[in-house]
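What follows is a short report on a single structure.
Only one protein chain is missing; all other protein chains are in place.
For subunit A:
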């Protein structure tokens, strides 16, 4: 039986030796805009920072702003041949470059050469990939891997910095729903998704929100590099469980649309019996699942062709281990 002094001491020893992750200092950071050419906040922030990068510089850190899909940006369209943010898988990255290779696959290979190679020691440490959505998601941070303590600690830091403004974290880890993103070539991939903003529109308030997120993200990196120890923390995240399509007829036409009660209600609880779709004849289609889900990407313009009316998530608490730079 431990006395009242020995128990906390034992705990403290355990924390210091096992619960702090030592992570390599972050040296090379990239900020991607224009992965989708009509999502304008990232396009204009990156173009501004390429002319005047003072705001994104932090001592000891190399921060590179970069436009990933220049042809799509020029045309102000999501993509030219295929979605750039879906082709960073090994097959496409390793594909032989022929005449008819889709533009975005060629771009993906170039980007992988510049900022990767994906999975290697020389890949960039951290990439922020800037996106907008027509959905009412606010300033959402996208997490690819629930085991990445560095990113979870960064998100915890950003959330605290932005509070009381909410900053939902969307976890896209899933055996078959996860997709091969542009940012996934880095050791630490961070998605920043801010909405609602129409495609092809630049809103000052949305730009400002995205700018703040990046500022706090870079501040975190600087503080981390300087040797600060971040104690273990928990963050609440929304983990993807399923995509839901629009009801369609035999000809694949959409026959019901997002119900007014669900429209703009990203991250709000959806319970059995709650309205989800409205048919042409004015009938309501209700949610039939037994447990509460948290819908997101509700009515995203680009997802009509991907057959996605909204995405279901569940709330999960993740614990990040304590974190410190290995060079401190």
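The rule we apply is simple: a contact is a pair of C-beta atoms (placed from the backbone, for glycine too) under 8 Å apart; a residue touches a chain by one contact, two chains touch by 3 or more; residues count from 1.
By our rule, contacts and distances are computed from a predicted model.
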Missing subunit (named according to UniProt) among the choices "Aminotransferase class I/classII large domain-containing protein", "N-acyl-aromatic-L-amino acid amidohydrolase", "Electron transfer flavoprotein-ubiquinone oxidoreductase" or "Eukaryotic translation initiation factor 3 subunit C": "N-acyl-aromatic-L-amino acid amidohydrolase"
Touch criterion as defined above, residue of A:147, A:200, A:231 or A:269 at the omitted chain: A:200
Residue of A:24, A:177, A:301 or A:316 touching the missing chain in the full complex: A:301
Positions on subunit A where the hidden chain makes contact: 44-45, 47-48, 52, 76, 134, 196-205, 207-208, 253-254, 257-260, 263, 278, 280, 299-302, 304-305
